[in-house]
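For reference, the structure is listed below as structure tokens.
What follows is an incomplete set of chains from the complex, kept in their original frame.
As written, the chains take the letters A, B and C, and residue 1 is the first residue of each chain.
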Amino acid sequence: MPRRIKRFDQGEPLSPWRENIHEIIFEADTLQGKAFDVFLIVAIILSVIAVMLESVATIRYEYGFWLDLAEWSFTIMFTIEYIFRLICVRKPWLYARSFLGIVDLISILPSYISLMYTGAETLLVIRVLRVLRIFRIFKLAEYLGEAEALIKAMRSSRKKIMVFLYTIFLFVVIFGSIMYLVEGEESGFTSIPRSVYWAIITLTTVGYGDIVPQTNIGQMIAAAVMIMGYAIIAVPTGIYSTELLKAYRETTNTACINCGEEGHDNDAEFCKFCGEKL
Amino acid sequence: MPRRIKRFDQGEPLSPWRENIHEIIFEADTLQGKAFDVFLIVAIILSVIAVMLESVATIRYEYGFWLDLAEWSFTIMFTIEYIFRLICVRKPWLYARSFLGIVDLISILPSYISLMYTGAETLLVIRVLRVLRIFRIFKLAEYLGEAEALIKAMRSSRKKIMVFLYTIFLFVVIFGSIMYLVEGEESGFTSIPRSVYWAIITLTTVGYGDIVPQTNIGQMIAAAVMIMGYAIIAVPTGIYSTELLKAYRETTNTACINCGEEGHDNDAEFCKFCGEKL
Amino acid sequence: MPRRIKRFDQGEPLSPWRENIHEIIFEADTLQGKAFDVFLIVAIILSVIAVMLESVATIRYEYGFWLDLAEWSFTIMFTIEYIFRLICVRKPWLYARSFLGIVDLISILPSYISLMYTGAETLLVIRVLRVLRIFRIFKLAEYLGEAEALIKAMRSSRKKIMVFLYTIFLFVVIFGSIMYLVEGEESGFTSIPRSVYWAIITLTTVGYGDIVPQTNIGQMIAAAVMIMGYAIIAVPTGIYSTELLKAYRETTNTACINCGEEGHDNDAEFCKFCGEKL
């Protein structure tokens, strides 16, 4: 995040007042900056809660007006904020295209869209994404670091996971079709897509119970699918654990310039074998 | 636990009789100490069972009186015990504020509260927490050691888990809202909060089946959520496994004589922070 | 298993014919030995299937007589086998008390008991345990080795798992009681034990859906329990993975007599660092 901000803050310096606004809106170092962020988070959370409450019929009938009011005030507030963000950044276009920039935009659009198409305002929950900024307040870097570690491990296990998901896909399609043949209409396996849906419900051990096999042979196949699903959950877990561990090991692969030994921890400042400064 | 006890046992020595009671109530070295602990555990378990049984209508109607009697005798017993604990410890206030001290207190309060507000006695199940003392009897230290290892790993994976939970939170809010739009009232997705509740049920693979998608598109999204939930269970597991393994690799007890820093590896010969010979 | 057999085969030698029977019944080296084992496994599986089929009403009404016949012939057969095992072993009493010896006994008793108490014959499924002998046929040692590795890891993670289970126990009791207070009778939370049962169903992500929270607050608590259950599944997995890895590492902790380096594989015959014979 900081890096991204840096990126679209290169270029000619801002006029002092824009510089100030920038300080407040984008940074969390100054007191106003922190205050602004806290205020923003609260506003975001409130607006999301408002959208959620409005979806509850009983509440909508009673407080509909006030919730609409709240929603619109939040929208206008966020719109102004968005404009200011565009103003007080050196490269507005870059910010607008940055992940957070897009989030900022799509979290105000639904309100305006809802003027044409009612119901669209529900999409305002997307605002919840803005809460990502929460990490800005209390030690951001740390959390981002953790997140990066997780994402790094995910990226490096991406291919394995894809192979795994493709296998799952084959499983559910084939078992779904078999069950369609075995169980048929009367058990609720009305079509292959629906049977595949059942296979997914079963393999992932979710087990709604809205579609369940009735015949003996069907239940035997179902049992097989369950045990399969119960056993192969080990695969993604194994993959991810290994990747995380690798990621952790790799960071410890800096060799000592004195004794050349490796395997130092991330926070190591001296070689643990010869005491040489790393 | 032993350390905590130590802490609030500093200060001027106790009079002999208080010393004896202390021996019996707080320590498990002497025969009486052990006997007391065993007796206490049994009493605690019995009292919890009593509370549970009382909640069963049929049993309450038949044995209500005896269960009330039992409950009150246990409460009075534990109250006396609590008072004695306060008396026979050097720093009562410190004990009263210690975790186990608070547990001891809140495990007697509900009975007295129930005199004003009926139903409160159900809270007596909190007494089950007191069973923590069970570890006191058979080799306490060991088990606490194990627990500490687990907690240590949890603490060090705290941030990663928080990032993970926040992602989950985003997932369920957004998918819940989408399902609210897709499925709507008639399928039981009567509001966003309820849809989020469904999303949690599905993502965690609990799958009650009290709310299930009816439309094709809804079932497709549900399938996606299930597979997602099935795959990302790998994340917390991977995190925790790695942390446990790290914890195992580190010898957390050897501190550097120079800088006093801990967390050196088993094979470390020099402090990784100051380069001092270990 | 072989070791156990050895143990109760010490002592004075058997008469030749008993020696022969012993060869056939206990060992799987000779052709007859193998043949006997295969025959035995088939018989065991058939007898278990017979018991299962008999429990199916429709089948019982039609083939009840034949199934009873089969059951009794199997029982008599196994009884004879059991007697022979006792005869052809040097220390019958030791065998009778060994795990497999007890299994052999209790897998014939139910039939005889069923003469007095009908229904007892269902317990004959215990015979399925006898299939353990299956490992005898194809490379036994190997599989036992694997099993031992798994059990070893389980034993060393026993304490951690107990601490974990105790925490789970606290969780479900406390959350169960809370839900009993929050939801009450009309939602099916008719008593604390039943609510605890619900909490277990939810925390373990089984989610039958026979008891589900109806109130908003109840569903919020349920959601919390689900996410908790979804996250803490990481704990036993992490523990067990670590223990398995340790077990694997420990076997590789033989130091080289020449360079003193450790971390050689199980199958290593030479030091991988200096090439010295291990």
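Just so we're on the same page, a contact is a pair of C-beta atoms (placed from the backbone, for glycine too) under 8 Å apart; a residue touches a chain by one contact, two chains touch by 3 or more.
Just so it is clear, the model here is predicted, and its values are computed rather than measured.
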Homomeric assembly size (copies in this file), of which only 3 appear in place: 4
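Assume only the chains that are shown with their structure count from here on.
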Reference interface B-C: repeating pair among A-C or A-B with over half of contacts shared: A-B
Farthest-lying chain, centroid of Cα atoms versus that of chain C: A
Distance from chain C to chain B - Cα centre to Cα centre, in angstrom: 30
Distance between chain centroids, defined by C-alpha means - chain A, chain B (Å): 29
Chain A and chain C, separation of their C-alpha mean positions in angstrom: 41
Chain B, residues touching no fewer than two other chains: 164, 193, 196, 205-209, 229, 233, 237, 239, 241, 245
List of chain C residues in touch with chain A within their complex: 205-209, 237, 241
In the complex with chain B, residue positions of chain A that touch it: 48, 51-52, 55-57, 119, 122-123, 125-126, 128-129, 142-143, 146-147, 149-150, 153, 161, 164-165, 168, 193-194, 196-197, 200-201, 203-210, 229, 233, 236-237, 239-241, 243-245, 248, 263-265, 267-277
Residue numbers on chain B that touch chain A, as the complex places them: 159-160, 162-164, 169-170, 173-174, 177, 180-181, 185, 190-193, 196, 202, 205-209, 212, 216, 219-220, 222-223, 226-227, 229-231, 233-235, 237-239, 241-242, 245-246, 263-265, 267-277
